[in-house]
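One structure below.
All protein chains but one are shown in place.
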Amino acid sequence: MKAASLTTWLLLSEWRARFVQLIVAVMAIALGVALGFSIHLINTAAFNEFSAASKSLSGQSDLQVYGTRGLFDESLYPRLAQYEGVKLANPVLEFTAIVPDKLESRNNHKLRILGIDMFRAANMSPDLLGVPAEDKLMDGLADDAIFLSPAAKEWLQVRQGDILRLNVGMQSIALRVAGGLTRARAGQRVAIMDIGAAQWHFQYLGLLSRIELKLDAGVRHAIFKEKLQKELGAQFFVAEIVDQEARVANMSRAYRVNLNMLALVALFTGAFLVFSTQALSVIRRRSQFALLRVLGFTQRQLLRQMVMEGFVLGAIGSLAGLAVGYSFAALAIKLLGGDLGSGFFPGIQPSLYLSPIAALVYFFVGLGVTLLGSILPVLEAVRARPAVVLKPGSQDSAMERLSTPWPAMICLSAGILSTQLPPIHELPVFGYLAIALLLIGGISLMPRFAVWAFSFWMRIVNGFISRGRLNAVSLMIFARLANAPNQASIALSGVLASFSLMVAMAIMVLSFRVSVDNWLEYVLPADLYVRAADSGNQGGFQSVEQQIMTALPGFARIDFFRVQQLVLDPNRPEITLFARPIDNANPGNTLPLIGEMMEQTQWPKDSRPLWVSEAMVDLYGYTVGKQVMIPIGNMLREFTVVGIWRDYGRQFGAVQMQLSDYQMLSNDLSINTVALWLQSQTTMTDAYATLQQLPFSDALEITQSQAIRAKSLEIFDRSFAVTYLLEVIAVVIGLLGVAASFSAQTLARKNEFGMLRHIGVTRRQILAMLAAEGTLLTLLGVAIGFMLGWAISLILIFIVNPQSFHWTMQLHMPWSWLILIAGILLVSASMTALTAGRRAVSANVIRAVKEDW
Amino acid sequence: MQNDRYKQYIFIALILLAAWLAFPVSQLLAEGPRYKQVVPHYDLTFPQDYGAHPDFRIEWWYVTGWLETSEKKPLGFQITFFRPSTGHNPENPSQFAPKQLIIGHAALSDPAVGRLIYDEKTARAGFGLAYAREGDTDVKLDDWYFVRSPDGSYTTEVQADKFGLHLTLKPSQSLMLQGKKGFSRKGPDIEQASYYYSKPHLQVSGIIRHQGQTLTVKGHAWLDHEWSSELLDSRADGWDWVSVNLDDGSALMAFQIRGKNDKKLWAYAKLRDANGHEILFAPEQVEFIPVRTWQSPHTNATYPVEMRIRTDKTEWRLMPLFDDQELDSRSSTGAVYWEGAVTVFRDEQKVGRGYLELTGYVESLDL
Partner (left out) sequence: MLELRYINKAYAENRQVLCNLSFALKSGEYVAIMGESGVGKSTLLNLVAGLDKPDSGEVLIEGIEISRLDDEAVTLLRRQVFGFIFQAFHVLPHLTLSQNIALPLLLNHISDDRVNKMLAEVGLQGRGDHFPRQLSGGELQRVAIARALVHRPKLVLADEPTGNLDPDTAHDVLQLMRDEIKRNGASGILVTHSHAAAATADRVLILTKQGLQPAEKVKSI
């Protein structure tokens, strides 16, 4: 009882003494937890909302039947409706239509429309029914009526009774906004029409997107599903709601996991900060501990006291972090939307849900990290023999245990080993482990690096001393840095962690950006791209329009593209099929090919060539030379993978084939996109004028490849905005750590400064000494952080990205940015050291010489 | 929310109502297709006219009757298939185009239960899943159907969650053309009319599923088949209708169209004896006189569940099998009416059994 109250008393007095450092440590933990928690909250909210929104569109069905090629013939509907065991079959035609008024916003100009049979849907997805005006109750079946969710109405700026124009192929059709939906999720942008009217107006006659099934009571879903799947064959797939959830989850999982990892990294930085704060505090209190040990405190009592300190700090920090994280998430969702601007969860407006379990998890992660950060330095302090501790100069030996190189070397080796391991569940778990291990190993080796670097300097300095050309200040600076490396490196560990992560992110983002930029140039070789809305499952340009386009004057070359979505695996998102003219002899002229490929002479004669994106290799095992079956027309057709191309546009996979092959196999002669190369004497204005004169010019969406490129990079930058934010926060935490360490050290060294003032060192000299120490340390930290960051960026670029997103990229170094950041870091570290140093020259340090510690 | 759903479904009730009450039609179908009109002096031809008439806006096959279980317990039943046209653009080539709907209502009256057990279904005609065929009676709505065999008997099956009916109906008499040779006027305006024939005294046998049991039943039923494009006067508020299989082999059908303030707008009755001799009563000869009313605890509507019907000098007294035979489907299609099995007395003597239908007693029907 007495020991406990003594513990509390010691704790409180200690905290009073270093209030600021503690606040910073708590803030660091809080920030780390807050970031992690808010990202988790935002992601969960966005994912749940996205999932709920998808689910609300697919209703409460037991099973859903899809066509592998997207749309399928409606004759399946009566077959399924009368199938043994089926209680209700709900046919759905889902598609997007281009809103001509929104064409200027390139990636946001489509309205999702569901064609439903309200009598069937009423029992399957009652939320998706149109609510007509009181006096126009028949609108639910009208052929010209469309019902819009509140978000869609707001987006389109229409009200009940207004006319809405939509593009279909080369035409534009007018629909009457007949009302809203029974219930749409907030932000969900969707329209409902009668399925018959939709088939007719949007040229999907005879086609459906899916059929939702409700089974009779007592029918075993799994058995039924298997039987039906077998009967329907490869053209269709039968999915349960859980499959669909898996699909939705798959779509954004890599993004979500990577963002969470980044948040954990912030927490990790916080842990280093706690470590440095606690380590310094322990060093400072070694003699206090020794005294307590002499007074009869057991090792365990001491340990308990320190653990309790860490516990209280961690608990306060984590709780604050949860609160801040929740507010931050709420704010971010309000300002940036659920996907934080990255576009992974379009067309939804999520609301936060505070899950107690998640909150607990983040609380304990924060707490655990704090405990870890505070226990490591404590272990040594507790074991130390009191007699040794009470001697001056023993402060530095306090950390010798931690600077044994073996744990660090083991960390580094394990890290390097981890980079060679494959992903787990398509997630780069080992990649992130490698990053963590490299950071821990690298930072633990920091003292050694400091010894090497500053000893080298010290040797030079010693030479100067004998020649009498060195002043006392320089001597003290280098002697301290070279001979007290542990304290110095502890001060730096937080900023080292954050700086190396920032370097890593900066290198990764730039590498990615440059690679994307190069890729865009490659995949958008033409000057102009002209698209038309699909009409049904046909591309917008039919043969007539294609002929007209081919005959246009002023263009050097015109290519036609047929682009479609395919499902190869019901558990995965759709892949994209491009059919276009490809130069068989030199496919590299058309496609951004990478890695091995098959020469035209090696192609099997009975098969057709297929070029697949990197994701296809990872996700579907489409390696070069492999024979694969792709659904074209209504059949599975055999192709041979002859090359792999880089694709940053579609992380779920894409394949390219010859347009002629596609047309021969499918009898589909329509195309969606026309690529136009201008003749050298044609100006862009001329080209536009030529296109505007086309009879169907109103239905065309004309884009310059420059504009696409600019827009793509803009989207790229936006989606990385949140990572920049994380970087800045990590560095701020790191700088706070430096500030905390410096001020703690200044406090710890006040008798040193007192002595120096006695023997005639001026205030200015002490300040200069502190600033120089801070700068030099930071310089070393920047150098090492740079090395570590570079190593981490290699992991990010060559392991994390390919494993998460299935694309590779080339390394590019953002030198100017890195130098700028290093400069800012150096200046702010010196400033921090100077600020902390003001205490070192205050009058009371003179009295400090009388103190024993 | 419940209210929202009610709103979407209510239009089905509206279709029915619009079929019976002329007023919304012109409004709804201002630019819609023109329907065939019911004209006098048209000769119904059979079996052609047993089948559907998609050129007309509304049509129904309506079977009501009394059943008896093997334990001699009485039950009433009603099976109706409506075929409304929707006014959807006739040029739409989509197979899903909802040009015609098929609506099914089925109900079972068991005094032991004390209230009507019913179910209903709606689907667009198409894909062979729901249809009303031309040529002979052949109506299908998923697993509900009503079919006439070449031998003249009808088979119908309705399987709802709570009950099921699988019945064969055999004619024992010739069919009965209502009105003048099947031209049945519904109001003072000659255009307010339908083609209308009845099949009284159908011999019913079959099985029903009720309260978890499968029961063999026998009984008598009455079939109406009626089609029209414009039925009721805009002043009409509702109607009272009754059909009776009299024990002596006679058949009586009577109805009145009520205007506002329960005033009689139009009335009709026809009595046919076992020998086929028919008496047609003029509107002023037919009177419906409420005797006892019952207020529905479900809808608060007040129905004259006990009636006296005067046809010229004869007075018929109707006693319900039980009071609560209200069909309240506001939670789904929105239709609310009273449709009940009644016992018929003349001069305090039980003379037959029939079905009484009372519509337009609920506020919300007044759309």
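By written order: A and B. Residues from 1 in each chain.
Definition applied: a residue touches a chain if its C-beta (ideal position, glycine included) is under 8 Å from a C-beta of that chain, and two chains touch if they have at least 3 such contacts.
Just so we're clear, the structure is a prediction, and the values are computed from it rather than from any experiment.
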| item | value |
| --- | --- |
| Contact list for the unshown chain, restricted to visible chains | A |
| Contact with the hidden chain (one of A:Ile173, A:Ile375, A:Ala479 or A:Met831) | A:Ala479 |
| Of A:Gln60, A:Asn260 or A:Asn751, the one touching the omitted chain in the full complex | A:Asn751 |
| Subunit A, residues in touch with the chain not shown (by the definition above) | 391-397, 465-466, 468, 470-472, 475-476, 479-480, 482-484, 751-752, 754-755, 757-764, 846, 849-852 |
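Operating definition for what follows: only the chains that are shown with their structure count from here on.
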| item | value |
| --- | --- |
| Where subunit A and subunit B are represented by their mean Cα positions, the distance between them in whole Å | 64 |
| Residue ranges of subunit A in contact with subunit B within the complex | 74, 77-78, 81-82, 91, 115, 117-120, 122, 126, 129-132, 134-138, 140-144, 182-183, 194-197, 199-200, 205-206 |
| Footprint of subunit A on subunit B - complex, ascending | 1, 4-5, 7-11, 14-15, 27-28, 86-89, 92-98, 101, 122-124, 127-129, 142 |
